[in-house]
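Following this message is one structure expressed as structure tokens.
For this depiction, one protein chain was excluded, whereas all remaining protein chains were kept in their positions.
We call the chains A and B, going by the order they appear; numbering starts again at 1 in every chain.
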Amino acid sequence: MSESARVQEFNRHVASGGKVEATDWMPEEYRRAVCRFVEMHANSELMGVLPEREWILRAPTLKRKLALSAKVQDEVGHAQLLYRVAEDLGKPRQAMLADLLAGRTKFHNVFHYPTESWADVGIIAWLVDAAAIVAQQALRESSYAPYARTMKKICWEESVHILHGRDVVLTMVNGTARQRALVQDALERWWGPLMQMHGPRTDPAKDRDLAWRIKNKDNETLRQEFLTVYVPRIREIGLEPPDPELRQDDTGRWRYTEPDWKELYAVVTGHGPRSAERLAFRRLHYAETQWVRDTIMAAPVAA
Amino acid sequence: MSAQALETPVRSALGGLLLAMADDEFVLGYWDSEWTGIAPVLEEDVAFASLAQDEIGHAQALYQLLADLEGGDPDELAYGRPPEGYRHARLLDHPRTDWAFSVARRFLYDTADAARLDALAASAYEPLAEVVAKMRREETYHLLHMHAWVERLATGGEEPRARLAAALERLWPDALCVLGGIDGDDLLAQAGVLAEPMAAVRRRWLAGLAPELARLDLPGPPDAHTGPCRGPGRTDDFRWLWEQFTMVRRSDPEAVW
Partner (left out) sequence: MSGQPMQVYEVFRREREGGPMQHAGNLLAPDPELARHYAREFYGRRQESVRLWIVPRSAILDLDDPDLLQPPFDRSFKKPAGYSTEIKAKLAEARSRAGTGKDGE
């Protein structure tokens, strides 16, 4: 079979729902596209640790400390799972970490922003994770089977994070006036990044990731799903997203103030409020622990 | 034996022991949780985070025992005292520092704690014996993991060896405090709450460690620790940690979180 015929056969296979394993033949373009997609996802899980990590020391009760520690631990675990998937496609973990730390690869916008209070911890765990899960659930059907399987595990593990977040938010809205004010403030600061998180509307016909079914839903569909479930849940507890245009039209479609796509682009290319600081933080700690990696990769094998 | 059956001096000593143990676990759990997200290898990050969480879980159970004995509530006990009110061993006043330091500190703590738990496994005070039984099962993994790391650092080349040895040298005097600073431990031993006084537990711990330290040619303990084992006089590092873990509660003292 000629190369181009093979590629066509492959395209037909994935377009009709067929799966691809790590050891299967695949077009170079597909391999690169999956690797890039998964790498960005892995980077996001790893960088996503940082905004919440500060609050691990500041959690105000034993139960919250356990819950937040477990949540952040899970994010690290998810980064591990995803780097493994990408590595099996041919890019070593060390190379991916080097590219991330050098600012050559991207991670999701939300992890470039500061956290200012315990209310942020609740809003992030509830709403940012919810927006992420909407995308992640769709990825369980990815044509690249190792990624699809990993997404099933990740979605299962994420479900408890959202409950933790919702519990933190509910406790605060039912609490003191100060607590309620902190939550509303956090919602107002996070709403913009949340609306940008799924990315701008794209033309499905031009989206290769969709054509190859690496992902199965386009950005706007994901955003609409998120709004449909979560706007009512936000409003029912007396909070209001800071967008006067936010409403459903007659067809049930959500209308909203157009997100600032220039801001999104600037942020994901490393110019967000905390981008530089967080990458520097990671570089510092990675460098400080290099001696440990060198050690265990040289140590005699234990029986 | 129930709480009511304990005579006042024994009961008071038991309260002191529970507070000391709970504070040890709580403070260690906090320091080690700092490694979450920045440990040397992703897989190890997840493992070390579990160890830290286990300590918080143990602290929670021990604060609950204390609350059952003396009143109050675990969160109030854990978060509601000024820095001078904490009774953790000196070993836990040190910050995370670097990987060798954290490994060394955990190794010393987990092995000392294992000896302490051994001495409490058959405690006449049943609620404590029950909690200790659960803790010992979880500590199995801690001991396996920390022995694995000490072995790897000690035999992994000049640099890791030197870092580990230096950390142990710094930490040994304060490590002796884990099995020290418990007022009335002889009363607790007489009452069967503890199998033997702390000095004897400490001897057993050190005897148990000696062969491994000799085999790996690592520094051993000094003869004694000078100064108070469990406060007063907390380090700036601990005060910083206290500021962190009480920050949210202090921001709104009436709030429920």
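Methods note: a residue touches a chain if its C-beta (ideal position, glycine included) is under 8 Å from a C-beta of that chain, and two chains touch if they have at least 3 such contacts.
Nothing here was measured: the structure is a model prediction, and the numbers come from that model.
K.L.:
Looking at A:N43, A:Q80 or A:Q179, which makes contact with the chain not pictured?
P.N.:
That would be A:Q80, which touches the missing chain.
K.L.:
Among B:V10, B:L28 or B:V46, choose the residue that contacts the chain missing from this document, as touch is defined above.
P.N.:
B:V46
K.L.:
Quick one: which of B:G157, B:P173 or B:G208 touches the chain that's been left out?
P.N.:
B:G157
K.L.:
Applying the definition given at the start, please give the residues of subunit B touching the unseen chain.
P.N.:
Within subunit B, the residues that touch the unshown chain are 41, 43-44, 46-47, 50, 141, 144-145, 148, 157.
K.L.:
Identify the residues of subunit A touching the omitted chain, counting contacts across the whole complex.
P.N.:
23, 77, 80-81, 84, 88, 93, 149-150, 153, 157, 294-299, 301-302
The rule is short, and it goes like this: only the chains that are shown with their structure count from here on.
K.L.:
In the complex formed with subunit A, which residues of subunit B make contact?
P.N.:
29-30, 33-34, 36-43, 45-46, 49-50, 52-53, 56-57, 59-60, 63, 74-75, 78-79, 98-99, 148, 151-153, 155-157, 159-160, 163, 241, 244-245, 247-249, 251-252, 254-257
K.L.:
Across the complex, what residues on subunit A touch subunit B?
P.N.:
46, 49-50, 53, 56-62, 64-66, 69-70, 72-73, 75-77, 79-80, 83, 93, 118, 168, 171-172, 175-176, 178-179, 282, 285, 288-289, 291-296, 298-300, 302
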